[in-house]
Each structure stands twice: as structure tokens, then as C-alpha cells.
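Pasting a structure here, questions to come.
A single protein chain has been omitted from the complex, and every remaining protein chain is retained in its original position.
Entry: chain A
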Amino acid sequence: MNVLLDNLSLYGEGLLGTVELTVYASLLALFLGFLTAACRVAPVRSLRAFGTVWVTVLRNTPLTLLFFAVLLGLPRFGLVLPFQMFAVLALGCYTSAFICEAVRSGINTVPVGQGEAARSLGMTFPQTLGDVVLPQAFRTVIPPIGSTLIALAKNSAIAGSFSVVELLGTYRTLSELGYSIIWTFIWIAVGYLIVTLSISALFHVLEKRWGVAR
């Protein structure tokens, strides 16, 4: 118990870091994920190809490798950002590939006739997707997106190895100070639980609100 009480501000900073990483990267992942999902079902061949490449590359790259690529690679091309921004970029892009596939599977659950009806009325592809298909797909993609974002929260621990303040990284300081490693980790685990269970609760509410109709 002392570990937590003695180092409340350190834990607090770490938790805040993890929450920040999770929130920013989630927003980026959701934005890019919906965008690439739209690309993957677009009538334009080059957009579909772009979507496929995006998903294939990001989903099949180990996240640590992606962190190295972003943190060491991008500065070589003159793009220098705070480490936290780099971490959000890496996490967000990586997770967007999984969001994309969840959204695409949701789009595939909407009967083809819905899109055909929209197109037959003269609606363009963005209108068909935005007004007819996605609102119906949204209901089925809530649970898998929730799982993906929980994974993102836990994956954010990798950022700790790249000098970004986050929850797991606090153990280094604490073990140097001589605290029991077991209790250190138990309180870190509790911190992650707070984040992941919050995400679960949020998606539970969303599912209750949107998931049942139809």
C-alpha cells in the first residue's frame, strides 16, 4: 500500500500519460480506421488498393518495430515532434488497421440491397456510405471496436520504452527507489484496469444505446 501512497503523484502522472495516449491515439485510429474502411469499399480502384496496402502493412508490422520506424525514421525526413506525438502517431496508425477491418466487417453485414437502393435514387458513394450503410453498420461494429481500443490502451505501454511518460514506465523509478516489485506491478495493473474497464463501460453504454434497434 505504501508504494501507492508514497508515490501518488508519480502514479498519477503515469496514469494520466496512459489516458492521454489512449484517448489521442483512439481518436486518430477511429478517424483513420473509418477513412480507410471507406477506401476499401470505394468504387475507385486506386482507393481500394490504398486501403488494402494500409491495412496489410500496419496490421502485420510488430508494434515495437513501428515505434522504431516512427521515432527514428520520421526525424530523418525532417519531421521532429515531441515523443508523445510520435507515440500517438504510431499507436493510432497501427490500431486504425484493426478498426478498418472491424468497420469493413460491419459494412458487410448490411444487406447489399440497402446500398443498391441508395444508389438507384442517385445518391453518390459518400452519401450512400454516410447516410445509409454506415449508420446500420455502426451497430454491429461497436463491440469489436471496443475490444480494439482496449488493446490500444494496453499497447500504449510500449511507448514507455521510448521515453514517453506512461503508467508501466513508473516501475523503473520505483524499483530504483527500492520498493517491492510485486506491489509496484499490482498498482500498475490496477491503473490499467481503471482505463480498460472505463472503455468497456463506455462501449457497453454505446451498445445499449445503438446496438439493439433493427
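Note that in this section contacts are C-beta pairs under 8 Å (C-beta built on N, C-alpha and C of every residue); 3 or more make two chains touch, one makes a residue touch a chain; residues count from 1.
Basically, contacts and distances are computed from a predicted model.
Q: As a check of understanding, state which of "Homoserine O-succinyltransferase", "NADH-quinone oxidoreductase subunit K", "ABC-type polar-amino-acid transporter" or "Ring-1,2-phenylacetyl-CoA epoxidase subunit PaaA" is the UniProt name of the chain not shown.
A: "ABC-type polar-amino-acid transporter"
Q: Looking at the full complex, which residue from A:Leu27, A:Leu121 or A:Ile181 touches the chain that isn't shown here?
A: The one listed residue touching the chain not shown is A:Leu121.
Q: With the missing chain put back, which residues of chain A would touch it? List them for me.
A: 43-44, 111, 113-114, 116-124, 127, 131-132, 135-136, 213-214
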